[in-house]
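Heads up, the thing below is written out as structure tokens.
Only one protein chain is missing from this complex, and each of the others stays in its spot.
Chain naming follows the written order as A and B, and within any one chain the residues start at number 1.
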Amino acid sequence: MLEVKDLKVSFRSEQGLMRAIDGVSFNVGEGEILGMVGESGSGKTVSLLAVMGLINDPNAVIEGSIKFKGRELVGMSNAEMRKLRGREIAMIFQDPMTALTPVYTIGWQIAEQILAHEKISKSAARQKAIDLLAEVNIPNPADAIDRYPHQLSGGMRQRAVIAMALSCNPSLLVADEPTTALDVTVQAQILDLVRKLQRNHKSAVVFITHDMGVIAEIADRVMVMYGGRIVERGQRNELFLKPKHPYTKALLDSIPPLEGEKPKRLRAISGSPPSLLNRPTGCCFGPRCVFRFEACSVQPDLGKSGHAAACFLKGAQ
Amino acid sequence: MFLAIIQRLWQMLFVMFGISVLVFLIFFATPGADPASRIAGRGASAEILEAVRKSFGLDQPIYVQYFTMMKKIFITGDLTSFVNRGWKVVPAVLDTIPVTISLVMGAAILWVVFSMIIGTVAAATKDSWLDRSLMILGLIGISMPVFWLGEVMNLVTQSRFHDTWMFSWVPPLGYKNFIDGPKAWFLTLVIPWITLAILYIGLYGRVLRANLIEAMQEDYVRTARAKGLSETRILLRHALRTSLISFVTLFGLDFGALVGGSALLTEVVFNLHGIGKLTYDALLNLDLPIIMTTVIFASFFVVMANAVVDVLYIILDPRVRKA
Partner (left out) sequence: MTALVETRSDISRGPWATAFRRLRHDKVAMAALIFFCLILVSCLSAPLYAKWAGVNPFTSTLDATIMLDGKQTAVMEQSTEGLGLGYNPIGPTWQLGNYFLGADNQGRDVMARLLYGGWTSIIIASGATILTLLFATVLGLAAGFFGGVTDMILSRILDILWAFPVYLLAISLSIVMIAHGIDIGPFTIESGSLWLPVFIIGVIYIPYVARPIRGQVLSLRESEFVLAAISLGVPSHRILFRDILPNVTTTLIVFVPLMMALNMLTESALSFLSIGVQPPDASWGTIIQDGQGLLYSRPWVALAPGIAIVITVLALNVLGDGLRDALDPRSKIKLGRG
């Protein structure tokens, strides 16, 4: 349904061109949950903002192709894009505390989105908003609809944001770290909710996070990003059980195991992520990689399909 | 809620009391400034000074003088001028209120409407030539002394171009009562309104633009974009609506100060006998009772404006409302 091919996003800056996304290709099938992992600055959010057409920095350069249901999104006019946004592709943001306009009730904000895309009456939109709030398990939806964002807890706000995102039955839902700013117990509830809604609405979901645990819980397929590139992709089980890329391995090693002997120290990845201005030649994880060898001075390709890693070792270490 | 109102009232009273004491001290207790010698005139003999002191009650302790004056303003309302002793001060001050309110209200409407248009257009076309020229014009507006602008206006409309079709409608300087003829009232005030409004249009336009641009960086604007709303709707219904909160605060303070006498320079230049002009004339004659009354009146308006702003705040910003 969504086909991204060789997407490149760069920003012109005083110091030169910064490449935030460097040739990313992926597909999202209908009703599928794709997990995207990576540390901050790895390009997860930027690539999805590009899909949403929400990069409106005049200094941004977007190249490549993004096809949604066969339509090319790169270079699409703003008015066209606007009809897709919110109706076909919806987005949930990281911080529910700041994602809602503080001066309007949540009901107003949900109805606003419905009215922007559907020709229905205000009262019908309101009724729909109440139903949506009930669907995301907000207690007393008829009452909560007239609440202002600051009157709700973080978890409730995120539910309201999710209700808003689902209001037009989008076929693709983009969730940008929707659980990061929440308490752990609330996180689990939100994850359950996303899964349930995904089943009910049959939407595809792209779920961004830096938390391997969250990915393990929710994703069908996983994509690991590093330095603006995809370094590994595969089915969830394959990737977790047999990681092929040293970076994925390192990420998994940095989680404390739940069973068995506890390691004395968790292994951290030494070094820091590459600067977007002077990216290393060759494999961008090279400078931090313990398995580095001569071949790594050339950028390795990611395999065409299936479980693949952008590494010459292909999991042979 | 009830407690908040009481607290607010208490605060108002405190500020008004503070201002009246401050003004009283400035005029009656500044070292070297003896009100009696001002009334008596330069080079008055010691006997005359003594007589003046006695006659005006200036021989009494300072706090007694203060309370006598307050009593005469608020309770008996029979405070009289020092310069013209039969002249009752309180009615004189009340007479000037319609003039000042007419001037400030009209200017306020102009500056709110135009600064909103300018600020929004500039923010929407950020960094374009239109934005730049609007902001430069705003800056010029802020940089002009209002009395000088008034004089230039007079020069153009009363003298140089008065005989052309453009400004032949401008009546001579001075105020006409609204009841005596709304048209004359309106025409005399047009030029003063524009003059007074220009500074504030520049100021508010620039502030609003900055606030809007800041608001457009907020997360909730990104959410609104993700909802598929049009840029115009995002700018007006989301960014402008949230920016209005600080706009209103600024407006309340300025409006209160202007009604309270800050429109003085405009009133002087256009010969409008408002509260500011009255204060100014009293200051030149050192007519202390009038000064005290107008200043207390001014502080009352400033404090009232603050209270109104608080109420508007509650209407505009649900976060201030208690659940």
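Just so it is clear, contacts are C-beta pairs under 8 Å (C-beta built on N, C-alpha and C of every residue); 3 or more make two chains touch, one makes a residue touch a chain.
Worth saying up front: this structure is predicted, and the values here are computed from it rather than measured.
Novice: Taking the entire complex into account, which one of A:M1, A:M18, A:M81 or A:A124 touches the absent chain?
Specialist: Counting the whole complex, the residue in contact with the absent chain is A:M18.
Novice: Residue by residue, what part of subunit B touches the chain that was omitted?
Specialist: Listed in rising order, the touching residues are 14-15, 18-19, 22-23, 26-27, 30-33, 38, 139-140, 142-149, 151-152, 154-155, 158-160, 207, 210, 250, 253-254, 257-258, 260-262, 264-265, 268, 279-280, 283-284, 286, 291, 295, 298-299, 302-303, 306.
Please note the rule applied: only the chains that are shown with their structure count from here on.
Novice: If you average the CA atoms of subunit A and of subunit B, how far apart do the two points sit, in angstrom?
Specialist: A distance of 53 Å separates the two centres.
Novice: Quick check on the complex: what are the subunit A residues that touch subunit B?
Specialist: Interface residues on subunit A, with respect to subunit B: 52, 54, 56, 78, 82-87, 90-91, 93, 95, 98-105, 112-113, 116-117, 148, 150-151, 161, 164-165.
Novice: Show me the residue ranges of subunit B that touch subunit A in the complex, using the header's touch definition.
Specialist: 218-220, 222-231, 233, 237-238, 241-242, 245, 316-319, 323
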